[in-house]
Each structure stands twice: as C-alpha cells, then as structure tokens.
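Mind having a look at this structure? Questions to follow.
Just one protein chain is left out here, and the rest sit where they should.
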Amino acid sequence: MALLTMREALNQALREEMRRDENVFLMGEEVAEYQGAYKVTKGLLEELGPKRVIDTPITELGFAGLGVGAAMAGLRPIVEFMTFNFSILATDQIINSAAKMLYMSGGQFKIPIVFRGPNGSAFQVSSQHSQALESWFAYFPGLKVVMPSTPADAKGLLKSSIRDDDPVIFMEQERMYGNKGEVPDDPEFTIPLGVADIKREGTDATIIARSLTVPLALKAAELLEKDGVSCEVIDPRTIRPLDINTILDSVKKTNRVVIAEESHPFCGVAAEISSQIAERAFDYLDAPVKRVTGADVPMPYAKNLEDLAIPKVDQIVAAVKEVSYLVSK
Amino acid sequence: MPKQTPEPSRISAENTSATGVLDEQSSPPIASDNGTRKETQKSRVADIDRETLIDIYHQMLLCRRFEEKSAEAYSAGKIGGFCHLYIGQEAVAIGSISAIRKDDYVLTSYREHAHAIAKGMSPESVMAELLGKATGCSKGKGGSMHMFDKEVGFLGGHAIVGGQIPLATGVAFAAKYKGTDQVALCYFGEAAVNQGAFHESLNMAQLWKLPCIYICENNQYGMGTSLQRAMSLHDVSQKAYAYEMASEIVDGMDVLAVREATMRAVERARKQSLPTLLEVRTYRFMGHSMSDPGNYRTRAEIEKHQERDPIKLFSASLKEEGVLSDAQFKEIEEQVKQQVEKALKFAEESPYPDLKELYTDVYASPIEPTNNQGKEDRN
Partner (left out) sequence: MATQVIMPKLSPTMEEGQLSRWLKKEGDKVSMGEPLAEIDTDKATMEMQALGSGVLRKILLPEGSSAPLGQMIGIIGEPEEDISALLSQAGSAPAAKSAEPASGSETSQAKPEAVPAPEAVEKASDNGHHETAPAEPAATGRLIASPLAARMAAESGIDLRSVTGSGPGGRIIKRDVESLMSGKTATSKSHLRAVETPRFQPSTTAASAYRDEPASEMRRTIAKRLVTSLGPVPHFFLTTEIEMDRAAEMRKGINELDPELKISINDIIIKVAAAALMQHPKVNASYQDKAIRYYEQADVGVAVAIEEGLITPIVRAANQKSLSEIAAEIRDLAGRARNRKLKPEEYMGASFSISNLGMFGIDEFTAIINPPEAAILAVGAMSAKPVVKENEVVIRQMMRVTMSCDHRVVDGATGAKFLQTFKKILENPLFLVV
C-alpha cells in the first residue's frame, strides 16, 4: 500500500495498463508534451513514447470518433477529455458510434475504449466548465459509466475499465485530484465494474453518494452518529450498470434513503435510483426518498453563489433527519 | 506521431469537357499529372484483364438489379424504415473497391448496399438484413443503414451524416499503429463535407499521415437541397487545400476512372502513409430515400444524367472493345437476375430474430446484477 493522491493513482493505472498491453494508447488534448492538464498523464510520454501518448488538436468530435474507429480495428484507446464539458462536442461519436456499434453490427464490433477526464464542479470557472454530465451518458445502453471517489477505487476501476471490452465513460472529479488515500501497489489490483461499495455501515438511514458527494456523505454520517442516527453510506462506483441490489439490501435494512449528487436534480441519476427503489422496495420505505443535489441552475462564477450551488454536508444531515422524522436542530 | 510537412499533391481530373457531370459544375482546371492517365474509358479497358472487367460489370449490374429488387420489396412493405438507393452511383463503389485488397477496410454512410456487396458480402445477407431477418449481416438489428461484416472488412453503415469520417480515420490510424499496410476507404456524400467531423478528420489524417482515402460521392444533392444552396465553395476537392492533402476530381460515371484514381490514392496511402480526398462526381437517379417526392429537381435533369448511366457507359465500352458479346451480356443479366431472386427468396424464408435477441449484443462483457447474498429482509 502507498499513500497516493487521486491523480497519482490514476497515473499508475494508466502506466500499468499501457505497459501491460501494447494495443492500449492514450490520446487527448495536452496529454503528452504538456504532461496532462491536470497532470494525470505526467511522465507517460517519456516512458511510452509519442506513438502511444498522443497530443490531439482541440477537436473533440474528431478525436473521439478516431478513437472509436481505432477500437473497431482492434486497438484499445483511452481518450482523455480535458474535462467532460468538452465531451459534449463528442457526444455524437460516443453515443451514436461507441455505444451502439456492437448492437447495430449484430455483435461483430466491440468497442473497447475508455473516455476519461474530470466531471462535475470545478473551482469558479462558471457555467460551461463546471457541470456534472453522468446522467447523459448513463442514459445509453451500450455505455458503462464509472465514477470513483477514492484513490484506490480510481486505480482499480480505471484498470478494469481499460481491460473492459465495452466503451467506458470514466468520470473523475477535478476537486478530488489532490485527495489522498491508501492504494495497493499490486499491478494486478483491479476493482470489478458494477459493484457498489459500502463505504460505511449503518442501520437507520442509507445515504447513496458518488464521486464528490461520498466524502460529504461520510462526514454527514459522522455528525449524525452523534445524534444517534446510524447511517449506511453506499457508493455505487459504477453508475451503469448500477449495483441496485446492494442499494436495495440497504434500503430494506434502514427503510430510509437520501441520495446525494452534485448534478442537477431533473432527470439525474438520483432520480433513477429513487425510481428503482420505489419500484422494487416500496414496501420497505418508511419515508419518501430524499435527494440532495446541485442547484437547478447553470453554475455561477461568484464564490458565494458557487458554494450555494454545490451540495453540502449540512444539507445531507438535514435530509437524513427529515427522512428519519427527526426534528432538525 | 512525428510531424512532417507533407508535399502537396494536387492531381487534376482529366479532360473535364468529356464528362457532362463535371461540365455542369464547371470545376476549375487543375495542374495535370505526369500524363499516365487514359483519356477515355475505352482506352482504360484495354489495360485491364478481361476477368476483372467482367467482374466489375457483373458487380455493377448486380448492385443495380439488387437495388431495383429492394425498391420493389420496399414498396411491397417487406422492408421497413428508410431505404436509400444507390442507383446511378454504382461506378463509385464498385470502381473504387475493385482497387483495394480484401484485407483493406471500407466505411460508408447509410446508402451502402452496393458498397457492402462490392466488398464481398453476399446479396443474401444484405437482403436478409433489409428484411430484418436473423440471417442478415447484422442479425436484423441494423437494417438498411447499418450493414456490417467483419470478415470482409466492411465496417458499416453509419447513419449520422459525416459520422463515419472520424471512424474511418481511426481505422486507418489503427492500421498504421499496428504497422500493417492496410488502407481505409471512407465514403460520404458531398453534404457531409460541411460537417465539422469531415474537417476535424482530414486535419488529423494529414497531420498524422494516416492511410485513409476519403471518397466524396458528390451526387449534387444533400437530401433535397442542392449543393449550390448549401456549400459556399462548390468544389469539394479544394477543401483538401486547407489540410495540404492530395485531392482529385473524378468522373463518377466512369467506373474505370474511379478505379484508376483510387489506385493512385491507395498507392499513396500504402507507400507513403498519406491520405487523399477524391471528389467523385456522380448522380443518383432515385430519390434520397424511398419516401422522397423528388420535387427539388426536374425530370429533365434526371434524364440528362441518365444518358451517362455508368452501366450503359461501361457496357458500351466493353462491347466496343469486344470484351463481351451480346450473348454474354445476356448471360450475365440472367445470372444477376437469379442471384437477386435467390437473395430475396433466402431473406423471405429466413426467420425473424429470436425475441431474446432484443437484449443481446448490448455489451461485449455484460455485468450481471450482484446477488442479494442471501440477506433476509429485516422487517
């Protein structure tokens, strides 16, 4: 085990998987000579060379499609979006090509590609550079969507994503790149996709969180314990396919659910999880499922407004108290 | 990828006055090449072996009759959805694909039945796909617009205008990455040239020297909108200038001219790993799709182009050069008829996909939901 930042863990995963398989290559804006906009790809050009670590023009649609084509012809591309905000330009290729190729071709063309980069809120960069897009991608069958919340999860899940035979949308969080955690050194360490992690066990309420909201949920659980409310914190880690059974097991135990996410509430992943709980564990609910989400507005620039738009620990605490029928203090 | 300034290679379409299609668009004359090119189709015929010529003719006729049969089947309600016919453009797919190897790649748009057959897919598997049958090349999941066959290097069948252009660029990238000398042929209509995907792809292909041949099938209409109404610079071949890419204007009604131009591009791709843009000027005799009323062009315009029907032109050359006799033409016609009948019969007799196929092929490595681990309800 080593204490690593999220970016170091991601870098290790990339390095190990590229060493392991010659068919893996990495492309994106500033990934090579600049060493990565967020330093996730630091040192890869030096070790693996310009054939495999490729700086692209700033043309997301083009290089995303090029990656999908390369995957059709047998390579395993990793396409970095400097941030997922720019993936919006590439959605035709991600959705119409990557997600559907296997199906449209009657199973002939698998697309083993990873699209990765930071997603969600960043620091005071306003509306176009600060948004959570996971519900977009999670909507489409054919894509897998992964969102790690710890350095170890980031490494293990990225390695699995690169080895996976399907297109994987791997969403990091800019605010979390510097978060530290213990990470196994074993180059064969992987975490299977589609398996949720119970980040904390509890009996009274279930908090479902991912990416940025996981540390917030854990903090909330800590505070709530002092009030005698025992919270279970579940991190699905993979949004699609969703490990709904782990969530349902927890709901059946606690009867109360809060879902925390930084995306907009409307048609978000929390809405989907909430619906599945209603469909499959209705009789176990003692209170309506409560969501804590980012504000339903484009991200503002001003520091105080930005703060207001991002979910907070006290909102999660209040939501848990609400579903537990406890009066907020 | 090592960057290197490519040498601009500009090759002209020859003898523009000989082709009505080119005349009409009054393309600017461009510097001529080294003079190895033939003036006429007849003179080209003399240079090609008889077997190849017959094969090309056979393919063209097969595609024509196949499309006619498809139109019939569509009208009879056997084919659903969209059905974009290729009638009139056969020289482009068949001429160009005759210039590549079996292990090369082809990617094209949604008007792809002829490309699929030319690349080696059986008319049976294409027709069965049109009818949405389990025996179709895409197991009935793709339909008219999404034909695929990995075995013969036919990589689709893509239905978002211009979407296949980055994909083909990536296929060429993979060939270069793996160190093979395979090339990718990428077909698209002239309307796709206005898409960002086209420009982004050409930029990367020339920048990274990828063995991709971009074949613009300029049939003058993007759906119902003429090129003149949608493109500020009408000469598609000139778009390559922006990327210092070699380009060429080709008479798309002359199957051998297309073949020859493609051969030059293929050589550039294999030997120098460089891309080419071919603007192949052609004309579609049918509507954009089977549901096109065609009120954006006159009957007279269509008839004028039909005078240069690529099959008529080629059969005339073959006859004049004595490659095929009348009896032999008839024999081929008969063979093709049977092939098409057989394909339709096969498709009609094939079963529809099993209902459980709805949920297959979504993921290459599907993840099963986790078990409840035998936990009991606690309430």
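Per-chain numbering from 1; labels A and B assigned in written order.
In this text, a contact is a pair of C-beta atoms (placed from the backbone, for glycine too) under 8 Å apart; a residue touches a chain by one contact, two chains touch by 3 or more.
Everything numeric here is computed off the predicted structure, so don't read it as measured data.
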item: Option from A:74, A:184 or A:265 whose C-beta touches the chain left out; value: A:265
item: Given A:132, A:273 or A:313, the one touching the chain that is not displayed; value: A:313
item: Residue, one of A:37, A:171 or A:244, that touches the chain absent here; value: A:37
item: Candidates A:67, A:167, A:194 or A:215 - the one touching the absent chain; value: A:215
item: Contact set of chain A toward the excluded chain (per top definition); value: 7, 34-35, 37-39, 121-125, 174-179, 203, 212, 215-216, 219, 227-228, 230, 255, 265, 282-287, 291-293, 295-296, 303-304, 306-315, 318-319, 321-322, 325, 327-329
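Everything that follows uses one rule, which is that only the chains that are shown with their structure count from here on.
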item: Separation of chain A from chain B, taking each centre as the mean of its C-alpha atoms, in whole Å; value: 40
item: Of chain A, residues touching chain B in the complex; value: 25, 50-51, 54, 56-57, 59, 61-75, 77, 92-93, 96-97, 101-112, 141-142, 144, 164-166, 192-196, 238, 241, 243-246, 248-249, 252-253, 255, 284
item: Interfacial residue positions of chain B with respect to chain A in the complex; value: 1-2, 105, 107, 136-142, 146, 148-150, 155-160, 163, 165-175, 177-178, 196-197, 199-201, 203-204, 207, 360-367, 369-373, 375, 377-379
